[in-house]
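Only one protein chain is missing; all other protein chains are in place.
Which chain is which? They are A and B, in the order written, and residues in each are numbered from 1.
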Amino acid sequence: MVDSKHQWKAWLYLAPALVLLLVFTVWPIINTVRLAFLEGYSGMKAAGGATFTFGLENFEKVITYKKFTLTLKNTLLLCVLTVPISTFLALLIAVALNSIKPLQKTLQTIFFLPYVTNSIAIGMVFAAMFNVVGSALGTPNENLTSVGIVNNILQIFTGKDHYVSWINSNSPEWANMFVMTVYIVWNALPFKILVLLGGLQAINKQYYDAAKIDSTPRWRVFTRITVPLLSPMLAYVIITGFIGGFKEYTSIVGVFGDKMGPPDAPGRLNTMVGFIYDSLAQNREGLASAAAIILFGIILVVTFINLWVSKKRVHY
Amino acid sequence: MTTIAEKKLAPSGSNKLSTSSRIRRTIMGIITYAFLLLMALIVIFPFYWMIISSLKTLEEYKLNVPTFWPRLIQLKNYADAFQAANLGRLFLNTAYVGIVSTILSLIITILTAFAFARLEFKGKNALFGFLLATMMIPGELFTITNYQTVNAFNWMDTYTVLIVPFLVSVFYIYLLRQNFLQIPNELYLAAKVDGTSDFKYLWKVMVPLALPTLISITILKMMGAWNSYVWPRLVTKSEDMRLITNGLRGASMKDATGETHFPMQMAAVTMVSFPLFMVFVFLRKYIMSGVSRSGIKG
Partner (left out) sequence: MHIELRNLTKIFPSRNKKSGEEVIAVNDFSFTIPDGQLIGLLGPSGCGKSTTLYMISGLQKPSGGQIFFGDEDVTEVAPEDRGIGLVFQNYALYPHLTVKQNILFPLQNLRGKDKMTKEAMIERAYQVAKLVQIDELMDRKPSELSGGQQQRVAIARALAKMPRVLLLDEPLSNLDARLRLQTREEIRRIQKETGITTVFVTHDQEEAMSISDMIVVMKLGVLQQIGKPQEVYNDPANLFVAKFLGTPPINIFKGTVRGGKLFIGESAVLDVPGVADQDVHVGIRPEGFVLDANGPLTCQLSNVEVMGRDVSIVCSSEASENPIIRAIIDADDRLAISGNTVAFSLKPHKVFLFGAQDEKRIRPSEVK
């Protein structure tokens, strides 16, 4: 509308953000790509005067590295487990919440509670809930033992002496993964419920009235009206869920600590982000950069697949 | 599970309903509530367990048959945890970093969002598109180089390193720009006719009108400082420069036999979680409105 001849003024407003973005966003993009292609780059060695040649060595190393393939497997497994489960549960809860009147606000508040938490702190609470303490670990002299509240609850069904070592030494990998899945799903629910409930409340009630007049069965209303009309929101929570899943790290630190695994098997649950930080801590920036770019690549591919699928499936 | 339709139509059509369908409806209602209450219980249980565990003695905690209410309330756990995890210092650090970075971040976000929403300059759309594109890139990719950069700047172990690299958030700029764009253009033109400078218009009209968004940003930013873990661990060597979450995970809270003192640990966790609960209780609607547009935690 207004003819502006004072372009420089706009740049003045932008200046602080642009300077910071150049240093902490644009330069890292360029530099990280550069480091990824400098063979065996290490900041420490570089400071010592070493030079590096361009090549694909970092990428080759990363993908053949057993430690990395393990993190890739863990990350994928967590994504595949947690995203569908949390999305489905969130959808059920959102639809249920949307259908009730008394207690709706209260329950909505409770379901949002896990969002406003520190994922390390609550991870520690989950660790405590699954932890086996005392002689159950094998010290016969201990007379005070606890197998953890989760085992206690399970014992109601499985019998008094049965328990699972979830996160302690000698714990099986599936048990570790189970704990992480429960925690990550628990953590992911509030955001998804919030978005899906918002979507549900935006659906025009007339569709339901029309369906009612046609005496459409309840499940058909759900699959033919609710889910299609909610599909943009579903696509959104699934995409953000996958992106978050691929960046999973702190929740595992919360439950298992920096070791990323039970005491006798450190690194067992390490993720791609964990690998990047480990490499960084070992001054292997080239390796870290290559891993970061691979992570970015995977996120891009998964996002595009999701968008492509939702283009076919999402009914706007 | 019932849907909205039932609820809406129940009064008008209820007298015509057959008994069997009325029974079916009642059963669905019971199932719905049972499901929701069970889920709510699961969601809330960790918080309950955290608090009661923090009040138990270590002996009671280890009891074979768990107690659901502490027999002897052990507030000493809190004092011990406060000391062991260096929480006092870390609270102050986190508050300082949180407040300073929030204020600076708000100023930068307001100026930038204003330029993108209201001012005209060459390449505006291209630049904004580029900024949005950077949101796709995982933060870890930046961390690697930023780690080197702050090293080169000699910022290690300072407050600066905890504040400056994260002052600009494209997401906040996006959020605020959207809000600014909703303010009718006529207000700007009216102000122009009255001789209001851009700067005065920004502070006198746009900022007050965008206050809810600014509050959302403030909360998210403060929560970000409160929850940040990786970066401070990476760039601070001394325990005194770390932030609250680092202290939580890093502190050793063992009993005499070298085993983890869980009640103490839970006390520390409760203390760290408490401010977040307060924020949740009093400012929930601002967080919810900010969050539903993001998908990014903290």
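To be clear about the criterion, a residue touches a chain if its C-beta (ideal position, glycine included) is under 8 Å from a C-beta of that chain, and two chains touch if they have at least 3 such contacts.
Predicted, not measured: the structure shown is a model, and the values here were computed from it.
When the whole complex is considered, the residue among B:Ile99, B:Val205 or B:Leu283 that touches the unshown chain is B:Val205. Only one residue from B:Ile23, B:Leu189 or B:Met278 touches the chain missing from this view: B:Leu189. For chain B, the list of residues touching the undisplayed chain reads 184, 186-187, 189-196, 200, 204-205, 208-209.
FYI, only the chains that are shown with their structure count from here on.
Centre-to-centre separation between chain A and chain B, using Cα means, comes to 15 Å.
Contacts from chain A toward chain B in the complex involve residues 1-2, 4, 7, 9-11, 13-14, 16-17, 20-21, 23-25, 27-29, 31-32, 35, 43, 89, 92-93, 95-101, 103, 107, 109-122, 124-126, 128-129, 131, 133-134, 144-147, 149, 152, 186, 189, 191, 194-195, 198, 200, 203, 205, 208-209, 211-212, 218, 221-222, 226, 236-237, 240, 243-244, 246-247, 249-250, 253-254, 257-258, 273, 276-277, 280-281, 285, 288-289, 292-293, 295-296, 299-300, 303.
Interface residues of chain B facing chain A in the complex, by the touch rule stated above, are 1-9, 28-29, 32-33, 35-37, 39-40, 42-44, 46-47, 49-50, 53, 59, 61-66, 107-109, 111-112, 114-115, 119-122, 124, 131, 134, 136-149, 151, 164-168, 173, 185, 188-189, 192, 198, 223, 226-227, 229-230, 234, 245, 248-249, 259, 262, 265-266, 269, 272-273, 276-277, 279-280, 284, 287-288, 291-292, 295, 297.
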